[in-house]
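The complex appears here minus one protein chain, its other protein chains still in place.
Up next, chain A:
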Amino acid sequence: MTIKGVASIVGIYEHPLRIAPDTSTPQLHYECARGALADAGLTFEDVDGYFCAGDAPAVMSMADYMGLTNLTYFNGTDIGGASYIAHLNEAAAAIAMGRCKVVLVTLAGRPRSEKPQPRPQGAEAGWETPYGGSPPNIYALAAHRHMHEFGTTSEQLAWIKVAASHHAQYNPHAMLQNVVTVEEVVNSPMVADPLHRLDCCVVSEGGGAFIVTTPEIAKSLGKPDVRLQGAAQAIKGQNGGKIDLTWSGAVHTGPKAMEEAGVKPSDFKYASIYDSFTITVLMQLEDCGFCEKGKGGAFVADGNLISGQGKLAFNTDGGGLCNNHPVNRGGLTKVLEAVRQLRGEAHPRVQVPDCHLAFVTGIGGTLAVRHGAASAVLERIA
């Protein structure tokens, strides 16, 4: 059994707001759903599968709010910001099994306007929660170890932000549209050693949505057929204390997704790589095989991730580092920019010429404590 070729993305929508004080979270989800369905040429009545994660009120509540009365399948998998990449995998599996035909996936929220819901906690809570560790310092733990083992430098990490900023200058919705230099990144205030303020993503509101359906329905809609060719997901925790911070769950998901699709890292000219922090990108590039373990610093340096300049264009919308990071969850927008690239709908200044293959990967939760990883290979079918 494989999910290769059984599902296509036919609708995408990214909410234009970055700060949304005069809305509600369910309203933002609904607006994103409406946008993605309109893009696909489908209606709410067509939706028989609905997927959302921890940013949404529960699946039941959201389905009721949006008036989704034809659901035969639903899913609330939550691996933080990478949830929506895992949803691609799960939606394709559901479609392959005939459980549903048109899957809506939404993400939205207002972390600047309302207090985020605390994450549900498990047995580890006693030993972790009191410290109040948050993404910046927990990702920093992995960055420090990477520097120690491989000699990775702050300047190399900074190149990831520099590349994102080069792309964001062409996105009128991006929160940070100024091109920055390596010096500006390493001279920005230290947030959590060794990560500086500009190693961190933005905090934004808004959201997005996409529609997954069968290739047959995709064909009937007359939209470019963006086909899911491979997908994988994994969870990495502390393993009873045997945790090794030099790799992420993407070490499993990247190669598996590529193997299912029958492609290799060097086949890609574009990748959407969840960029909660610069170290998140570096880790995934290594783990997915774009370069050797420990060589990520050299790989990202000197503009290698800048579209039109380097070997692998990444996050051409500006990513989480510059564009947006709705509800502190960047996986869904990674899918959206990959689809734009495959449709030829990215900004002309960052569009990869004849982009027919795109890689999407994400890490959600916290890199150095426990996280979920998900990867996907998308291909434009002529």
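The rule is short, and it goes like this: a contact is a pair of C-beta atoms (placed from the backbone, for glycine too) under 8 Å apart; a residue touches a chain by one contact, two chains touch by 3 or more; residues count from 1.
The definition used in the following text is that contacts and distances are computed from a predicted model.
Colleague: With one chain of the assembly withheld, which option in "Heme lyase CcmF/NrfE family subunit", "DNA-binding protein", "ABC transporter permease" or "NADH-quinone oxidoreductase subunit F" matches that chain's UniProt protein name?
Modeller: Protein name of the absent chain (UniProt record): "DNA-binding protein".
Colleague: In the whole complex, not just what's shown, which of A:Pro130, A:Pro172 or A:Gly222 touches the removed chain?
Modeller: Of these options, the touching residue for the absent chain is A:Pro130.
Colleague: Kindly state which of the options A:Ala140, A:Ala218, A:Val335 or A:Cys355 is in contact with the chain not pictured.
Modeller: A:Ala140
Colleague: Of the listed residues A:Glu114, A:Asp193 or A:Glu345, which contacts the missing chain in the full complex?
Modeller: A:Asp193
Colleague: Considering the whole complex, not just the chains shown, which residues of chain A touch the missing one?
Modeller: Against the missing chain, chain A presents residues 121, 123-134, 136-138, 140-142, 144-145, 148, 189-195, 238-243, 245, 368-369.
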